[in-house]
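Every protein chain except one is present and positioned as in the full complex.
After this line comes subunit A, so read on.
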Amino acid sequence: MSLATKSFQAIHQFNSEGWKSSKDLKSQLGHLESELSFLSTLTGINIRNYSKQTEDLTGTEMTEKSIRKVLQRHRLSGNCHMVTFQLEFQILEIQNKERLSSAVTDLNIIMEPTECSELSEFVSRAEERKDLFMFFRSLHFFVEWFEYRKRTFKHFKEKYPDAVHLSEGPSSPSIVIRSASQPGFELVIVWRIQIDEDGKVFPKLDLLTKVPQRGRVPGCSCFRCLLNMPSKAAYFLWVSQGKNQKLEISLMYFSIKF
């Protein structure tokens, strides 16, 4: 018993500081975790792991001229909804008498899922430009649009299961509308999400129709009018603002008429 008590006391003494602040640790952790949750919601980016290494590259000549050179190696990983990323980048810091300059000297990005072809071109551009901020900002907006497109298509699929087909599954960039009673008629809405040179994310809509050539079917031209096909911009506007009524009406018309 005495041995146990002695050891117990020894351990207690060793960790007495720690034990007293265990509650403090918990509250501190809670505070920081809520900060993390706020940042994650704000940026749309969920960072899960981060590590950093520093290497002092200052040579003896540089020290004489009071120039300091430091290379930082960073690694971080996380996700933005269904997209997971892993970044490795280097930052070179040069401090001389006048100023401190910091530049990203290398950037490597690994993203999953890799099938998102719309993203891969954007990723290589970000790596080339070493533009970290643009990468994160554009990724956030891209995923927002992606999710919105998914929800919209899903809504129509559920509402008109016979008429609506998603060619490439739930994350399909296009939707095909066919009528079971009138084969040969097809309406394809292609909704691409593009990221331009400056990292701005915008949707691009295309409408393709397939109409059989043998004779006219009543109501077809009316249907086209409803969709107001020539003005794709207007189409894009009301889809993007969530005003899907026109599309809704058209689809209803299509499914009822045909």
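Operating definition for what follows: a contact is a pair of C-beta atoms (placed from the backbone, for glycine too) under 8 Å apart; a residue touches a chain by one contact, two chains touch by 3 or more; residues count from 1.
As a convention for this text, contacts and distances are computed from a predicted model.
Enquirer: Please identify the absent chain by the protein name in its UniProt record; candidates are "Phosphatidylinositol glycan anchor biosynthesis, class T", "Ubiquitin-like-conjugating enzyme ATG10", "AP complex subunit sigma" or "Centromere protein O".
Expert: When "Phosphatidylinositol glycan anchor biosynthesis, class T", "Ubiquitin-like-conjugating enzyme ATG10", "AP complex subunit sigma" or "Centromere protein O" are compared with UniProt, the left-out chain turns out to be "Centromere protein O".
Enquirer: Which candidate, A:S102, A:S124 or A:S167, sits in contact with the chain we can't see?
Expert: Considering the complete complex, A:S102 is the one touching the chain left out.
Enquirer: Against the chain that's been left off, what residues of subunit A make contact? List them.
Expert: 1, 3-5, 7-8, 11, 15, 18-19, 22, 25-26, 28-29, 31-36, 38-39, 42-45, 47-52, 74, 76, 87, 89, 91, 101-105, 107, 129-133, 136-137, 198
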